[in-house]
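Dumping the structure here so I can ask a few things about it.
Just one protein chain is left out here, and the rest sit where they should.
Residue numbering begins at 1 within each chain, and the chains themselves are lettered A, B and C in the order written.
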Amino acid sequence: MATAAIAESSAAPHGEHTHYTTTGLENRKIAMWTLIGSECMIFASLISTYLVYKGRSKVGPWPHDWGCKTSAIVGKTAAAVQAAGCAAADVMKPVLDIPITSQSTFVLLMSSLAMVLALEGVENHGKPGYDRWYKGSRFWLAMTALMGAAFLGYQAYEFTSFVHEGLTIRTNLFGSSFFTLTGFHGTHVAVGVLWLVSLLAIDMKRGLKGATDVLLVDIAALYWHFVDVVWIAIFTLIYLIQ
Amino acid sequence: MSDSAAIVDRAHADHKAHPTWKQYKWVALWLTVITAVEVWVYYTPFRESPLFAPTLLAMSAAKFAIVVMFYMHLKYDHWVFRRLFVGSLVAAMGILMALLFLFSKLKIG
Amino acid sequence: MASSAAPAPAFAAAPAATGQSGLWSWLTTVDHKRIGMLYLWTSLAFLFVGGTEAFILRLQLAHPNGQVVSAEVYNQLFTMHGTTMIFLVVMPLSAAFFNFLIPLQIGARDVAFPRLNAFSYWVYLFGGIFITLPVFFNVAPDAGWFGYAPLTTNQFSPGIHIDFWVLGLQILGVSSLAAAVNFITTIIHMRAPGMSMARMPMFTWMSFVVQFMLVLAFPAITIALFFLQFDRFFGTQFYELAAGADPLLWQHLFWIFGHPEVYILVLPTFGLVSEITPTFSEKPLFGYNVMVFSGILIGFLGFGVWAHHMFAVGMGATADTIFGIGTMLIGIPTGIKIFNWIATMWGGNLRFTVAMKFAIAFVALFLIGGVSGVMHASPPTDLQQTDTYFIVAHFHYVLFGGSVMGIMGGIYHYFPKMTGRFLSEKLGNWHFWMFFIGMNLTFFPMHFSGMLGMPRRVYTYDAGQGWDTFNLISTIGVVFQGIGLFVFAYNFLKSWKGEKNAPGDPWSAGTLEWSIPSPPPEYNFAQLPIVTSRYPLWDIKHPERTAELRHSDPDTAVVAEAHGVPMLEQTETRTAKALGIPMPFPTIKPLFAALFMVMLFASLIFLHTASLQVAVVSMIGTTLLFIGAVYSWLTSPLE
Partner (left out) sequence: MNRTPTLRLGPTLMLVGAMLALAACSTQTYPNSTFTSHTDLNADINAVWNRVFVLGMAVFVIVELLLFYVIVRYRGKPGAPMPKQVHGNHTIEMIWTASPILILIPIIVPTVKTTFKTQAPAAAGSLQVEVYGHQWWWEFRYPELGIVTANELYIPTGKTVNFTLQTRDVVHSFWTPRLAGKRDLITNKVNHMWYTPDPALAEDVFNGFCAEYCGTSHANMRFRVYTVSQQDFDSWARHQKTEAIGSPALAAARVAADSAARRAPARASVIPAAAPAPVEDAGYVFPAGKMGAHTVPKTPMPASVKFDDALLAQGDAARGRTLITTPANLGKAGCLTCHVIKGEQAYVNDDVARGPNLTHVASRHTIAGGIYPLDPSHLAHWIKNAQVMKPGTSMNTFGLGEYSPLLKGKVTVGLTDAEIADVVAYLLTLK
């Protein structure tokens, strides 16, 4: 839907102000916020599912606990699992990797900073002080997209290592709900990256400036920040809290 | 058609000034600090405390609010947007809490 | 297929309301009025499909141990009857009115996103065809319209029956969501000068509430279906019995959508009835503020009561009690509405047009559904009622007696505005009485068969269970409804080509849509109206009728100063071009985007019928086509 809503937008320079509006706001921005409201419910449903299924998997690997490949033994430490009768070779470690995910979380948070700076660059296009490369929209758009791509890289790494540890989307309820939730979020990030890259392309081609372009970037920024806040919730609820 | 400039102007007057570069950087710093504290707490014995989850949730909510208010400009923008977002968020949180309660992941009292 | 083929010739034959005609003009239209008309035609065609399904169901149940259809066919038919009537008939019938009326009622020239609007319609049409076609090939969905897991998993529903259902509902969800975003933006943003929220016509208000319900309720089913889709196609475990899945997850997510859905189906009708009753009582709507407030309250409470569909699943006494009481509380705003409609008629000068009769019947019948609703809001009594024919009776009183009767009233009321022609009142009376008698004959006895022990969704029942008579009466009732439906179809088709004699304001109504010619010109308002009260047209024609209302407020003053023109009854019929009003270009692109999107969803079925390679190639192909269509749409100018 996001695409369809913007669809109306790129029809661009036909001057919004020839049409009467009640609030003086922008159609597309209202639509974006409405859509974000809808997305809140989407992620609430996904996160609820993850939490509801937490601890209900019948086989490992588990998110925070040690497990055993050959039995349903669960423990807080590798030693505890072995003490309970699991052969050392069959011990499964907890799959969630907090240090790695902390890094990717940080990257995504910083991408939001880059995003606001990119918007600021477009808003102040041509103003004194904004002509330097590190204050312009191109640099910050590129940075945002790059950090988004880096986040996706982290996620790809994370998914691959989970699969190596024996957790796929088909393994257990944890696997299904974890991969679906984070994958859904990852897809949002990927769409965002593509969006930012296309904005960057426009910026390179003709420069983003003026009220219409501010709106264009503003909407992309809203989407991007929303994807970021969703990750803030996911990071705490899924990774940190047991 | 000649448009009601008056109304449009009035609406624009509702926009308060955007945050500045400086504010954006402060916000980023706060986000970093809170995240760092979250991760740090995870590796301390506090992790076993019953207060661990509420504390983490509070920090997460703070980050959430900061990004929405400053980076998404909701604090400064038109009330229509605020209502659209807060309304949906309340509904989403309500559904989440209700589901956790219904599946006995959350106990009342 | 009847549903898709039926509208086409009529489009070509009917002189278009906006001066253009021909099939191509309908395929490329972005005019909200014509899109509304497309919704109307398509959903009425689906009404015949759903009605035929119902007729076969009732034939099977007319006698015990019926042999008309097999168990497999019956199960497909009842599933598709529910799915069709909800997603392909009542929702899009409402959408027809959203499209046609909202911009006219708020004094706008179009919706906020005209092309997105066309996209919504085409997605609905293609999605509707996608989910209906399997009926003709004996592979239709067969797990009921709320498809309880794990019955819908591959383990218990191998084959492609359920695939159509999962994908079809996802497609239709896209359509609803796109439309909802569009209308929310339109209503917030495109109201004419002076049309404050507190002056919006009741239909627009109720529609506004509905759009929010759509935006917030659909995500829950989208995600629930997404899980099922993954389970069926990619082997996830969300509903897999062996993995320890909890099927209540599906039930909760489904009803978080499903209960608001009930109000999504009925609130637009509340709006239509609130337009019809004042007009034909020659009085303004009684208690406007309370009507608005109760509508919002219904929408709000509608999100907190979903689990009353699940009193038998063993949620525990605390949850049962909370949801039971919450459900009863919804009776309060609903009751207020019923009283206000009666009060609107009280002291009036009632004109019993067909529209008015439908509206009155709506109040009378919806009340029955409301009262039986309170009866199973109480968890203990619900344990005897849930999943019986008592429930079937209840929701048909709500959805047929409520939604369908109200919408029919709306069609009779607004047909002149849509087409410039009247529907025959004589045939309309036949239609009304056939429907009224038929629906009561069909559904009232179901209260009894249910309380006397008949479970719902059974393709057969044994003789001597005490249900025979009630079932026979129910089946006879359907015959009446069928006659009514055919009378209506005849009336509709005949009047569509009839004499164009409807004036702009045939019923002496007070809202903006009646201030312009019938049918309205493509730009709706040659001059944007300036709204001075809740009944702007009465302000002009019968100032005494609105004397009591507040007319001045800062908004009006500012706007009047800027424009310097009062709201007028408009008779302008010149084209937009002649008047210099910019109009969006017609475009085929939304249609293609919709088509490719539906094909993309449909490609998943190849995973079960062909091979992985075919599915992947097909998905990549349709994705590229979809992106191409959207890109081309994005880069072409709107107007």
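Things worth noting here:
Everything that follows uses one rule, which is that contacts are C-beta pairs under 8 Å (C-beta built on N, C-alpha and C of every residue); 3 or more make two chains touch, one makes a residue touch a chain.
Owing to the predicted nature of the structure, the values given are computational and were not obtained by experimental measurement.
One chain is not depicted; across the entire complex it touches C. Contact with the chain that does not appear here is found for just one residue of C:Thr204, C:Thr236 or C:Ser378, C:Ser378.
Interface note: of C:Leu27, C:Ile296, C:Met328 or C:Ile540, the residue touching the hidden chain in the full complex is C:Met328. Even with one chain removed from view, subunit C keeps its contact list with that chain: residues 64-65, 67, 70-72, 75, 142-144, 148-151, 156-157, 241, 244-248, 281-290, 312-314, 316-317, 320-321, 324-325, 328-329, 331-332, 335-336, 338-340, 342-343, 345-353, 357, 360, 363-364, 367-368, 371-372, 374-375, 378-384, 386-388, 422, 425, 429, 433, 436-437, 440-441, 444-445, 448, 451-467, 506-507, 542, 544-549.
Just so it is clear, only the chains that are shown with their structure count from here on.
Our note on geometry: subunit A versus subunit B, Cα centroid distance of 16 Å, whole angstroms.
Residue positions of subunit B touching 2 or more other chains: 1, 4, 7, 10, 80, 84, 87-88, 91-92, 95, 99, 103.
Each of residues 18-23, 25, 30, 34, 37-38, 41, 44-45, 52 in subunit A touches at least two other chains. Those residues of subunit A whose C-beta lies close enough to touch subunit C in the complex are 1, 3-12, 14, 18-23, 25, 27, 30-31, 34-35, 37-39, 41-42, 44-46, 49, 52-53, 56-58, 169-173, 175-177, 179-180.
Partner subunit B is touched in their complex by these residues of subunit C: 184, 188, 193, 212, 215-216, 220, 246, 248-249, 252, 256, 303-304, 307, 315, 318-319, 528, 555, 558-559, 561-563, 581.
Residues 17-25, 29-30, 33-34, 36-38, 40-41, 43-45, 47-48, 51-52, 54, 98, 102, 105-106, 109-110, 112-113, 115-117, 120, 123, 221-222, 225-226, 228-229, 232-233, 235-237, 240-242 of subunit A touch subunit B in their complex.
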